[in-house]
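The structure is given below, and queries will be raised subsequently.
What you see is the complex with one protein chain gone and the rest in place.
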Amino acid sequence: MAQSTPVRRTPKKERDPKRIIAPLVVLAVLYIGLEIFLRVFNVAAYVMPTPTHIIQATISSFHIILPDFLFTLKIICVGFCIAIPAGILLAALFSQFDILVKAMQPVVIWLVITPMITLIPLMTLWLGTDPNLRVIIVIIQATPIICLNTLNGFTHVEREKLELARSVGASKLQTFVSIIFMNALPQVFTGIKLGCIFSTIGAVSADFVSRGQGLGDRIIKFTKYSNFEESYGCIILIALIGITLYTVVEMIEKRIVLWKK
Amino acid sequence: MQEAKIKFDHVTKIFETRSQTITAVKDYSMEIQAGEFISILGPSGCGKSTLIRMLDGIIDTTEGDILIDGVKVNHKGKKMPSSVLRKLGFIFQQPNMLPWYTVRQNVALPLRVFGLKGPEWDNRVEELLEMVGLKEYADAHPNEISGGMLQRAGVIRAMVHDPEILLMDEPFGALDEMTREQMNMELLEIWEKTGKTIIFITHNIEEAVLLSSRVYVMGTNPGRLVETVTLDLPRPRKLSMITQKDFIEYRQLLESYIGEIDLSKIK
Partner (left out) sequence: MNMKKKVTSIVAPVVTFLLIFAIWEFACWFYKIDAWFLPKPSEIFRSMIVDFGEYWPHLLVTLQCVLTGFLIAIPVGLLLATLITSFPLLNAAMSPYITFLVTTPLVSLIPLLMLMMGYGMNMRITTVVIQSFAVINMNACTGFNNVPTLRRELMQSMGASRLQTYRMMILPSAATDIITGLRLAAIFATTTCISVEYNAGNTGLGSQIIKYSQYLQTTKSFACIFYVTVIGLIMYGLITLLQKKIVSWEE
């Protein structure tokens, strides 16, 4: 019987040098453009300091920033690393029973649409002022979104695949690990990537409210004393934490989820 | 001599990437007269899809000319003008319906794009829907009807702007055998009624013999014309003919060409 063959017209996409060079050009243009623009128009430093000044000031004040940077890095990483298994395990638990999915999904949505950072002020009340407790904020901010996406993946498995598992007599655990979980991996990773974004927002917001430590606190302090160059430096550092985490997750995803383009 | 409706004059298409150069079609020439039904037959990867995509202005040519009614239509880097595209109707391997439009809106899409308005065109849409039995499904969305019906909609979409030439890229390849046979017969009927020029791409030998007056056999690596076979079989063609002696001989002849290609590939 004749099979339909997909048409291959353009050969497989490869690593295009354009995709590396073009962004670097943008960066260079942005840097030089800003540098010239800000100097020519004499833009006040509190609006936007020149990139060179930002880098210089950040390097010279780095010994002040470093402890806060490490603190925020720790909070985000620890919180994020707890939120991932927490979200996935909760989703795995719910997905075992149809009724639990129906019952819990709206609750998870409730937790997603209500920003958990609203609990920051109360956290201080409940747990005291130890800055390390900000990990909890990161966890509760990131877990629901990871859980929601994972649950979505767990509950949308093609019936054929489940029937295949049953036909070879796979146990419940085997079915879950090798079919349901593998099948849901793309969604799991989407959830984790979103969780990464939620983590950084949670950490910075917690710094803003609870103060005393962290890059968020440092930004407020620098701004208060008109050290705008350093403020921007801190923002860039936070951005770097965010993009690094995201990139790491993406790299792991590419390694694991090979079947996705 | 009568001027060819469609002429490929030493057409070559080369895809280039950084690491490799692929010659999809090499030095291809053919002439098709108005009202002919011809097939292009070949294994996958022989460039037959590339060929009709070049004719329809979807892909640029690298070398050579394509002429319709004696006028060169391929101009590198330039969109094919609407006046040329209006002469062409393209039928894809999949129905390729836009799921947000109803069947009727999908069928009428070329009219919207070409800017053809008026009651005569609206009537044409209805007539075509009627012709392929989709009248009562006209307001359904594509996901609500079967694959066979969708492909029928695909066929009449390509005909709605009344093109002179139909380009068919393995149009029924995604359908089951029985629907496919039925569709082939319907297609022949349409062709006999309207007298359109049809270029039919397929990798199915039987289909090629059953439908067309001439078969162009293509080979791979690089994609090229191997042989042209004129089929001297009576019309109208019928499904029952596939068991007749002439038919079987033509089939075996074409099989031998395709077989040679496969052997050359192994070497």
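A and B are the chain letters, set down in written order, and residue numbers restart from 1 in every chain.
Note that a contact is a pair of C-beta atoms (placed from the backbone, for glycine too) under 8 Å apart; a residue touches a chain by one contact, two chains touch by 3 or more.
Here the structure is a predicted model, which is why all the values come from computation and not from measurement.
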item: Contact list for the unshown chain, restricted to visible chains; value: A, B
item: Sole contact to the chain not displayed, among B:V71, B:V113 or B:L239; value: B:V113
item: Contact residue for the chain not shown (choose from A:I32, A:L66, A:L93 or A:I109); value: A:I109
item: Where the missing chain touches chain B, by residue; value: 53, 56-58, 79-82, 85, 88, 90, 92, 94, 96, 98-100, 109-110, 112-114, 141-143
item: Interface with the undisplayed chain - residues on chain A; value: 16, 18-19, 22-23, 25-26, 46-47, 99, 102-107, 109-110, 112-115, 117-122, 124-126, 145, 194, 196-198, 200-201, 203-205, 208-209, 215-216, 219-220, 223-224, 228, 231-232, 234-235, 238-239, 242-243, 245-246
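The criterion applied here is as follows: only the chains that are shown with their structure count from here on.
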item: Centroid distance [mean C-alpha coordinates] between chain B and chain A, Å; value: 49
